[in-house]
Every structure is written in C-alpha cells, then in structure tokens.
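Taken from a larger complex, these chains appear in their original positions, while the remainder are omitted.
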Amino acid sequence: MSENTEPAVDLNLALAHGLSSEEYEKVRAILGRTPSYTELGIFSLMWSEHCSYKSSRIHLKRFPTTGPQVLQGPGENAGAIDIGGGLAAIFKMESHNHPSYVEPYQGAATGVGGILRDIFTMGARPIASLNSLRFGSPDHPRMRYLLGGVVGGIAGYGNCVGVPTVGGEVAFHPSYNGNILVNVLNLGIAHAGRIFRGQARGPGNSVFYVGSRTGRDGIHGASLLASASFEADSQTKRPTVQVGDPFAEKLLLEACLELMKTDAIIGIQDMGAAGLTSSSVEMAGRGGTGIDLDLDRVPVREEGMTPYEMMLSESQERMLVIVRRGSEEKVRQIFRKWDLEGVPVGEVSAGGSLRVHFRGKRVADIPVKPIADGAPLLKRPMERPAWQDEVGRLDLTGLKDVVHPPKALKGLLGSLNLCSREWIYRQYDHMVRTNTVVRPGSDAAVIRIKGSPHALALTTDCNGRYCYLDPRSGARIAVAEASRNLACSGAVAQALTDCLNFGNPERPEVMWQFSECVDGIGEACRALEIPVISGNVSFYNETEGKGIFPTPTIGMVGIIEDARLAMRSFFCKEADVVVLLGETGEELGGSEYLSQAHRLEAGPLPVLDLEREEAVQLACIEAIGEGLVSSAHDCAEGGIAVALAESCFHPEGMLGAEVTLPAGRRLDAILFGETQSRILLSLPKFNLGKLEKICQDREAPFSLLGAVGGSRLKIHVGEEAVINTALTELKRPWAEALPAWMV
Amino acid sequence: MKVRVTVLYKKGVLDPQGKTILSSLHQLGYKEVTDVRAGKVLELSLPKMGKAQLEKRVKEMCDKLLANPVIEDYQFEVAE
Amino acid sequence: MKFGIVVFPGSNCEHDCYHVVKHVLRQEACFLWHKDRTLAGSDCVILPGGFAHGDYLRCGAMAKFSPIMETVARFAKEGGPVLGICNGFQILTESGLLPGALVRNRSLHYLCLDLTLRVETTNSPFTAQIPPGKVLKMPVGHGEGCYFADAKTLKRLEVEGRIAFRYCDSKGNLTEESNPNGSLLSIAGVLNERGNVMGFMPHPDRCAESILGNEDGRLIFESVIAATQGH
C-alpha cells in the first residue's frame, strides 16, 4: 500500500484504532493537524492500555518502590536490586494471557521470549524463570489442550535458550475458563555498575536495528489483543499470534551481551509489543531527545511492507540500540558473527521529535514529549460490588464437620489445585547453568550465584479466590505468602515484581478490585519492607462480561547469605522433632477445603497480622541461618494437614511423622483451615532449646507438634487419632492426579 | 487408503525452522534455493470410502485437531 | 590437562562444562568457536549440551557442517578423547562419529530429572575410574534422547563392549520404567570402535559439586584426566 492509497484519517478511523474522541482531539492538538495514517497507528499504540497504563497509573503510584537495595525501580524495562559483591539481580514478570488462549504453545513461548529480552536488554544474563499459570475448570473441554500447549511452549522456548525454569504455580478455577493466565518471571544477573537503560542520548548517535527481520506479525496485537475483552463472535477478528524463534533469541542474547562488554551502547531496548514505535518513542522520551528513522533500511521479511506496518509490527527477537558515534563497525561485526541483522536505521536528533522517513517522504513527525508523557491518565470510576458483603460472610452452623479426615486429606492431595506439579516442571529444563540448589517442588527455588557465597530464592504466589472474596486482604496475603515461601528457604525477601491480572477496567467493580489489591500489596510491602521494583498490568481478562478472579500475582526474590544453608521443605531425618511456628486458628473462610468439600467459595479470609507474620519469618530465617533446622515448609492451601503430608514426600525417599494438634471446635478447621503466618519446621531435638530462644526473642509463637519417622503420617487432634495413613497411600493421588488428568 | 495431510504455517507467519534450514542450504552451496517452508505431514490410514465422505471427515479432523487455524494452513490428498 | 569446549550457535551448556573443568576440577579449559578450525592444543574435546542451531530440522543436523567438526573428526581419528554430552551426543551421531541416532522421547515430552544408570564398560578413557557395574545418579535434560540403531549395529555395540552406560533402576536392574526415553537396550551412552569418542545423554556437568547435591558426574571427568595424564 503506498501512501496515497492509505485510508484517510478521521474520527471514525481513530475510534476503530481504539482511541477515544477526546484522545483523537488531543492528537490533533499535539500535531496541530490531522495525523497521517502512520501517525495515527503510532498514537493508538502508545496510548493503548498496554503501553500507557492509562487506567492503572494513578493507582500504581501508591506502591513503595524504594530501599537501599534498589538500583532501579519501576519505569525501566525491568527493576534491579543490589545483591552484594558488585552484582545486581534484575527481574520482572509479564503476562501473555490472551495470545496463550488463542495459540497456547506459541503464545506462551513468545511470552517467555519477551520477558527474557526485558532482562538482557539491561545487561543481565538471564539465569532463572518462573511461571504462574491459571486455567479454567478441569472439566472444560479445552483445558487439557491449553495446559499441554502452554507448558510445551514455555519449555520449548526456555529450554532452547538455555534459561532454567525453576519454579512457579498453577491453579484451576472456572473463572479462568475464557481467559487463562500465563505470567512469566525472569531474573538475570548483571554487574551493578553496568546496567543498561533504554534511553536515546547524544544527537548524532546511531540508532541500530538488531535481531530478526520484521514481518507483519501481530499488527495491533498489543493495543487490541491486550486492551479489549474477548467476545464469542470476535474469533475472526483476532489477529494472528506470533511464532517464537528461540534460536534467534539465543543468538540475540549472546550478541547483545557481547556488545555490552564494549563501550558502544548508549541505550538499548527490546522491541516487544508495539515494536519499533514504543522502543523509539520511549527511548527518546527518557533521553529527552528525538529520533530520525529511515524505514527503507529496516530489514523486512515480507514484501511491500508499509510504514504503518513496519512501525506497528510486533515481530519478536528484535532490539533497538543507540550506538555511540564511531562504534558502528564494532556493532556490525558482532552481529555478523552471530548471523543476525545489525543495521543502522536512524539517528538520535536534538529536535525532540520522532521523524519517520520512507521512500524519501516523511511519513510521521511527532513531538516525543507529549506522546510519551502526555498519554491519557484515566481516573476510572470505582465501585465496591454489591455482592462483596455477601461472599465475605460464612455461617458454619449447619455445615457438617469432616467425618473421615484421611479421605478428605487424600481428596485434597489428589485435587488438581494441590497435587504434585512434577508433570509440568520436569518438562522444563530446571538445571541448565548448574545453579539450581533447590529445584522445583519445594517452597521457593534457590539459585546459587557463582563466585559469591550468596544464593537467591525465588517464588511466585497469589490466591485468586482470596482476592475475589476480599481483594485487599487477598493481596496482602499474596505478598506475605511469597515472603514466607522465601523465608522457608532461608532467604530474606529483597524486592518484588507483580503481574496484575484483572477484568475490564471500564467496569467500576473491576477497577475497585484493582485499587483494593494495589492497596493490599502496598500495605504488606510497607510492613515487611519489600519494595516493588517492576511489574505489569493485564486488564480485559474477561469474556462476555465475566471477569476472572482478580489475580495480582506476586513474584519475589530474596537473598540467602550462605548458599550452602539453603533449605528445602521435606522431612529428611528420622527422629527430628516437628515444630510449628505460628498458631492454628479456626479459620475456614476462603479455603481450598471449603471449595472442594462443600463447593463453598465464601467467608472472611484468614486474618493476616503483619507483625506476627514478620516475627514468624524472622525466627525461621534466623534458625535456618544458624544451621538448626532440617526442613521448613509453610502452611498454605489445604492447611496444616496438607503441609504435613507434603513435608513427608521427600523426592529421594519419603519419611513419615507423628504429630499432635490442640483440639478445638471444628476438626475440619484445625486440619484444613488456612490460618496465616505458620511454618512447619523439623530439626534435631538437641536444637530445640536454641530454636525456642530465637522464637522468644522474636515473639514468634512456637509449639512442639511431634516427631519425624516411619512410613506413615499420624495426626492426633487432642486425644483423638484422626489420621493414620501410609505415605504410599497419601502420595499416590498426589503424584498421579496431573498426569492422569492430562491423558 | 492413505491420506496425506500437510500442515504449514500461514503465509506471513514467521517460520524459524524454514529460515534456518534455508541458511544451512546456502552454506552448503545450494544457493539456488530461494525459500524453505517447514511443516508437518501426517499420513492417515483409513478404510476405503467415498470421496465426499473422506473429504468431510478429514477436513473435520484437521479443523479440530491437526492444525490450528490461527497460524496454520493445511491441505490433504489421497496418497494411495 | 586442557579441555576444549566447542561452542555452536545455540549451545547452552558450554559454560557449565567450563565451570566444572576449570573451577571444580582445576584443569585448563577453553572455548572453541564452531567456525574456527583449531582445537587450541586441547587434550580432550567436549561437545556440550544445548540446542545447536535451535535443533531445528533435527538435533545436530546442521552442527555437523560447522568447520570445527572436520578438525574434531581428525582429532578423534588420531585417538584424541571426544565427549559429546546430550546435544553433543546428537551431533556425534549426525556426524557419523558414532553409530545410531537419537529420536524423540517416547513420551514426546522434554524430560528433566535425576536418573540412575549403570556403567557397562570401564574400558574407555571416560569410564576407567568408575568401579565396574556401579550405579550412578545423574540428571538428564532432553526431548530427543531415545537411542536408535538397527539390529545389526546394536548387536555389534554389545559384542564389542561399546555400550558405555545404560539406564537402570536404583539397584542396577534394567526395567521398562527406568528407561526414561525409550532408548533401545536402555542405552544412555555409546563409544566408537576405538573407545575414544563417547556420546552420553545424561549431564555429568550438572552433578559434579556438593552444593548441587550430587558429585557422581566427576567420575567421568576424572576418568578422562587420569587417562590423559597417564599417557
């Protein structure tokens, strides 16, 4: 399509691009004229929900984002923290929900590719990924296909690039029937003094295009796919999904890291969603400069591509690099070595405008500042849903207590939400790079840092049901649980990234859920002193007016001082004593048990006292740090009974336990209630005194439950033996549920 | 009878395998090859049946399972 | 001694091998770029794991044409020890330096987990230090590790004692369940005629340090070191 056959720009075309009429007027005001077709495309991308965060920005400001460890907070491609020894950990989480629903393998694969680029664009070598997945009802006819495809795609891409996938989470609930969630976290390591940023400085410096060629991939993907709900009839309008090329990504990664050892780079940014447009506008915006682009030089893989298409293409495995003048040859050389494109496509300019040229014509001329910073900022209406009070209530009178606890326990262990995830993580190469000290299957993954005594612990957490029943508390609990998982590995939480998955922000109740969750995260972060350093918002996870459970996934990273002390969650020594940090209340609200045994999703959430939480975690970390402990496991979904059973399932040889829990009013609540701030420890008896002392000093409740040993799990409540079951019998449903369902 | 189903990426969709094989062929000196597309082939064995019936059934299998219309095109033919 | 570790585009365990050789076993190590033709004085060549050329088309299919492979073949012909790990094994079979081929795992899935395997011959530079019949624990990470060769070749391998390792259960028995990928005769590693080239699906590079909970992989590296230094 040549320029004169491009459609004429008017309000209707702008509306079709997803701009509102006010936004279109603002575009005309900024330019002082009607935009060209290409310019309209550029504005529509930059001001899409996905790129501009227009609905969420005013809320995200409420996150705490600073701390002495923070080297880079939100606003760059990823966040960075100091991990000592002159090193930085750089990490971020991102969603690829909609594409994964349409084409699970490629959708998930390109999701991994995108987040990897966000990390290595900052100068870090990616060393670990995690994935947080949500699927619909197990009965839904597409779910097997979706899960198989998503896991295959994550494996296919991550394994090939050589970045281990060391952990994650998976949950099933009908609210995700029409919108599964695929959130991927990646973490890389860089020299703290050599973090690269996405900024275009120094007029006259070259703008290089590196990586794969540009095709007509996913034009309007970011703005339309991620900024509009799915409707049943929209099947045909869905744009194509990109196919990932992990081999090209691997070459791009190595080439970029090699280039980063030179002094050629002024700024660098990946071309992910919104491609050439967002990378050039954002880099010029941060650098306070302009950029001149010559599209005739952009390497393309299809014939007849128009400027509009080139600017909007979302082809994967590409980067834009601002190269110091005089270093061009070095860049060419390195990219030639790796058989990749590496060509200058423009120059940094002083004028403060993005000027795009094609076949001798200027096809776009947009002042950068107003398009980058002037993106609409919406204060969308919020309203607490009318049904919120109702779902928060729970009347237990008339609800029968558990009759056959072993059966109930086996049912929970064999449910898709709680069963073993090994079928998934054994498809992920979780050992490549030989840093994985604690593999998937424990509370948090642990990665040693070669050349440093420290290790990093990583986890992702979120309970969507909690966030639906009480968004603020649910989000607080997600942060607390993530940090507790790290504590169980012996790590002190340093910072978090988030992926906020919500429904349609144009609905006031969704916006209210969002705002509540942001506040919940903020509260917990302040109390536990964990800053938010990066994140991602995914709205419009909605089909035919029905949104998903609000799902603010938390990805968290902590440091273990001495990598050799990294802790796992499995009982491993006969005759160790079993201790509970924290106290078991009788809180059934929101629990997995209620949902499974009584089909009830209701009730007040378990109370989270952040001071108590901190005390328990600190006691756990200190005990591990002093080498007192043999295992540590947090009590989460399924309550203490499930946590005990999981602790017995040591992958290299099961080991049983016999414990006694204090009696109370309801047996189901004692066994399966999800009271917060509880950690199960096992330790040699002679360390008990020291542990008790630590707990006293920290004011963390402490109780002796029993001892490790044998091949059965025996649980007494008060005087009564309520569970006495062979481990093999408990483990079978747990181990077999997922593979059996997948068949 | 045997039906051979060929599934290739749609035109315009990146084909990383095809691209990589092309550059290997070039390195080996087969410069005359200008493009490679890589896909899968599935050879189905079926009892004898009428053409219309066959076409209907195989088309259904392709739409439901063998190809994803979002990124792939398919075609099929009777092989034997 | 000096280990040369070949880097193909898409290799991703080259650093892992380098780390073990250099920092764990305190030997010399260098990277060999696939486009070069020199082994830089290496006493042993390692073809590391990964996805050379993305493993597009077939694993190892394109890597066999890398210029360095001619040099590696010559080195092998002269009796130099060559160890192909995982993707390196696939490259060796594609290049014809080892017989057979590695095809897709029976389960169709990539598999990353610890396995047990049994050493079948100590008559090679890679296994000489391992007690005969010993069961080792090692991780695998592959999607295409199912060893295939025609009946005649398999027979020869057996007769000539060129099956180096077999997957087995923890007691050393060959069982259906202990064969993770469907390999014929449960083969996990094979040798060339002369015994100086070994292809091996498991990853000794991933289990050579106490912090990773397993040091069985050292035995293979230590065997090569002893064999070379014994010369």
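The letters A, B and C name the chains in turn, as written, and every chain counts its residues from 1.
The rule is simple: a residue touches a chain if its C-beta (ideal position, glycine included) is under 8 Å from a C-beta of that chain, and two chains touch if they have at least 3 such contacts.
In this text the structure is predicted, and so the values were computed from the model without any measurement.
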item	value
Composition by chain label (entire complex, not just displayed copies)	A x1, B x2, C x1
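Simple rule for what comes next: only the chains that are shown with their structure count from here on.
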item	value
Between chain A and chain C, centroid-to-centroid distance (C-alpha), Å	36
Per-residue overlap in chain B, given as positions that touch at least 2 other chains	16, 20
Junction residues of chain A - those touching two or more other chains	245-248, 339
Touching residues (chain side chain A, partner chain C) in the complex	152, 155-156, 159-162, 245-248, 250-251, 338-339, 425-434, 436-437, 448, 450, 563-564
Touching residues (chain side chain C, partner chain A) in the complex	9-10, 12-13, 15-16, 19-20, 23, 49-51, 53-56, 109-113, 139, 141, 143, 203, 205-206, 209, 211-213
Partner chain A, residues of chain B touching it in the complex	9-10, 12-16, 19-20, 23, 68, 70-71
